[in-house]
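What follows is a single structure, and I will ask about it in a moment.
With one protein chain withheld, the remaining protein chains of the complex are depicted in position.
Here is chain A:
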Amino acid sequence: MNYLMGAFKPPCNITITFSDGKTRKQVSVKKENGKTAMVPVFQSLETISGEVSIDPVQGKKVEHTGVKIELLGQIELYFDRGNFYDFTSLVRELDVPGDIYEKKTYPFEFSSVEMPYESYNGTNVRLRYILRVTISRNYVSNITEHRDFCVRNYSPVPTMNNSIKMEVGIEDCLHIEFEYSKSKYHLKDVIIGKIYFLLVRIKIKNMELEIRRRESTGSGPNTYVETETLAKFELMDGAPVRGESIPIRLFLSPYELTPTYRNINNKFSVKYYLNLVLVDEEDRRYFKQQEISMYRLLETPASS
């Protein structure tokens, strides 16, 4: 986990370790350089503690005006890359100004940190949490080291969870009625439903159910909306006739979904939609989109 920063060879190695790093659950996260790395998972109001060790390069001393560790919650909008907006920022001073001649270890602890937002890595926006160690120095640039971690927050099972039922159609062409059993799904849920064909005058080739993610960033006139189709699931092959009903059963687990995020810190939103698409023989597409809300259900050990 050592990470050397800067073009110049830094005079010391900084290592950040979590106190329960061996046992804590880890997830893989995509880094900016495209590589994936395993990072520990926390949730809101957990205590984050660990150690920072500074190990100067052999025979060198590190002169500093102070060592501190920060816990940052940042939102990075890609149209404004490199510019992080910190919505959470906690600081702990680790050392008073002085020199470090040999390896020195500092324990740290942020207790009951409020981390209301989940880590998110989208197309136009990134929300991340990091621990950053800074060795402040005079005259030369500070030495910094940071460590990512991931935050996931769990929601309880919603009390209201109505089914989505709707009749749509094009006059004298196509009338269908579809039904999804719920409007709120957890990430490993199954979408169960049915589609009734009330009137079919077009030659349908197939029917798909798409899961789409809409990510809107910015606000006001600078709103960017990015829609991404995460899943295409063919429901039906061939042309149905009047009175047919086609079952839907779509397992969500294979797809990389996140909970629905609404207006995170006034910076961005992530919403999910089910898009029912009928394709006719001339490849015309008829669709109807319905928002569903996703939530993260605390995984009990039984459901692995």
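Rule of thumb we're sticking to: a contact is a pair of C-beta atoms (placed from the backbone, for glycine too) under 8 Å apart; a residue touches a chain by one contact, two chains touch by 3 or more; residues count from 1.
Rule of thumb we're sticking to: contacts and distances are computed from a predicted model.
> Have a look at "1-aminocyclopropane-1-carboxylate synthase", "Phosphatidylinositol-glycan biosynthesis class F protein", "WD repeat-containing protein 41" or "Vacuolar protein sorting-associated protein 35" and point out the UniProt protein name belonging to the hidden chain.
"Vacuolar protein sorting-associated protein 35"
> If I consider the whole complex, including the chain that's not displayed, which of A:130, A:168, A:246 or A:279 touches that chain?
A:246
> For a quick check of understanding: of A:235, A:257, A:270 or A:292, which residue touches the chain that isn't displayed?
A:235
> Which residue numbers on chain A touch the omitted chain?
204, 206, 231-241, 244-247, 249, 251, 253-254
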